[in-house]
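Just one protein chain is left out here, and the rest sit where they should.
Chain nomenclature is as follows: A, B and C, assigned in order of appearance, with residue numbering initiated at 1 for each chain independently.
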Amino acid sequence: MKNISYIDHFEQWQRSFHFFRRVKVRFCETDMFGHLNNTVPFIYFEEVRTEFLKALGFMDQWTREESEEIPVVADLKCDFLKQVFFDDELYVYVKVHEIGRSSVDLHYMVKKDDKEVVLVGRGTLVQINKRTGKSVPWNDVMRQKLQHSQSVLFV
Amino acid sequence: MKNISYIDHFEQWQRSFHFFRRVKVRFCETDMFGHLNNTVPFIYFEEVRTEFLKALGFMDQWTREESEEIPVVADLKCDFLKQVFFDDELYVYVKVHEIGRSSVDLHYMVKKDDKEVVLVGRGTLVQINKRTGKSVPWNDVMRQKLQHSQSVLFV
Amino acid sequence: MKNISYIDHFEQWQRSFHFFRRVKVRFCETDMFGHLNNTVPFIYFEEVRTEFLKALGFMDQWTREESEEIPVVADLKCDFLKQVFFDDELYVYVKVHEIGRSSVDLHYMVKKDDKEVVLVGRGTLVQINKRTGKSVPWNDVMRQKLQHSQSVLFV
Partner (left out) sequence: MKNISYIDHFEQWQRSFHFFRRVKVRFCETDMFGHLNNTVPFIYFEEVRTEFLKALGFMDQWTREESEEIPVVADLKCDFLKQVFFDDELYVYVKVHEIGRSSVDLHYMVKKDDKEVVLVGRGTLVQINKRTGKSVPWNDVMRQKLQHSQSVLFV
């Protein structure tokens, strides 16, 4: 197992995820080297992230036309542990790692057939004002929801 | 040459195109069969179409936030004549075939190295009202621009 | 309902589909006009088509390295009936319309929440030899499977 800066204890880290969505690798997501193209995991990360933010009630708010705020990705990283192939059945997990004033650090884990970890990642999401581009602090309700999501019971 | 319903005389049809953009096939646009994935030509069609609509001054108008209108694709077709591969240099052409009340029928032609035709296509674009979804007729200026684009001098 | 050349009786045509896959619209599949980008339905068509060809046992054969044959898309069309949006739950159907010597004409239908038809399409798939690019006729087993797929019982 290669050393990944944002993972302390790999076994423990794996067990800290609860929220996931299943994703099948599409044919058009492969490339001429015969495997999943390197640009695609970020699509899977976005898929589970938006599902997670929907479950928190955040997406509904942000996608309303009159909303002043939108989330933006500040950084995003993927570590590729194993090659992934067409038709692989992936379990894409996301969890809150750390909550900032107007941002949240999310971790990602992707298991093939819910067994072997094939991809891991992390990235920071920031809530900004759509017009000014300035960061907007989480309100109390949002902060509580982010904290609550770290409990085992949130799925 | 297979029979394609929207092309009468292939030689003549080829010569009727003037507006084009060059596109290089990206690695991630290939699939595990080693060639350009079948979903990608529609991206090239969109690229040359938006460049064409920009040249007409339409995109500027439609992408303004206060704009009431947007264009929508009503139908879109691609005929695949030759396989296309990674790093192929494509010349993607578009032209106005027919102008409707609130719509325009566009034709597409893609040549490899500006020589061999590898893909052809067509599709109707409709101007609609963003809120109501109803079609909005071209105004006189727009109609003239669409007509003018059919002349040889428009590039 | 607009007139679509490959559909005779729309009600009857709708009832002739049995095989489908559910697809959720991903956030990255929207564009700045706020709806599903026009290039994406072809990805959904490919997804249900590969699932269908897998169910027939064709994909397994074609994706084996020693396979001499691959399928290629000869043409592909989409008619956009209704705008589709982020998070819409789509039921993407496919069926065999007509079987050729080495090709098959497939029809596609996409329903939102398995109710309203939002997209329809069609396209021809051809089996070719990977090296020569020449078409390769279906063998008897393949032809029977394609015919059998048209029965109600195939799902």
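Simple rule for what comes next: a contact is a pair of C-beta atoms (placed from the backbone, for glycine too) under 8 Å apart; a residue touches a chain by one contact, two chains touch by 3 or more.
Computed from a predicted model, the values in this text were never measured in an experiment.
Asks: Check each of C:13, C:27, C:45 or C:108 against the chain that is not shown and name the one that touches it.
Replies: Among C:13, C:27, C:45 or C:108, only C:27 touches the chain that is not shown.
Asks: Please output the residues of chain C touching the missing chain, sorted low to high.
Replies: Against the left-out chain, chain C lists 27-28, 30-32, 34-35, 37-39, 86.
Asks: Name, in rising order, the residues on chain B that touch the hidden chain in the full complex.
Replies: Touch set of chain B with respect to the missing chain: 26-28, 43, 46-47, 50, 54, 59, 63, 86-87.
Asks: By the contact criterion defined above, which parts of chain A meet the unshown chain? Give residue numbers in ascending order.
Replies: Chain A touches the missing chain through residues 2, 32-33, 35, 37-39, 42-43, 46, 63, 70, 72-80, 83, 130, 133.
Criterion: only the chains that are shown with their structure count from here on.
Asks: Find me the chain with the mean Cα position closest to the mean of all the protein Cα atoms on display.
Replies: C
Asks: Copies chain A, chain C: same or different interface, half of numbers shared as the threshold?
Replies: Mostly the same residues.
Asks: Can you give the whole-Å distance between the Cα centres of chain B and chain C?
Replies: Measuring from centre to centre gives 23 Å for this pair.
Asks: Would you give the residues of chain B that are in contact with at least 2 other chains, written as numbers and ranges?
Replies: In chain B, the residues touching two or more other chains are 32, 35, 37-39.
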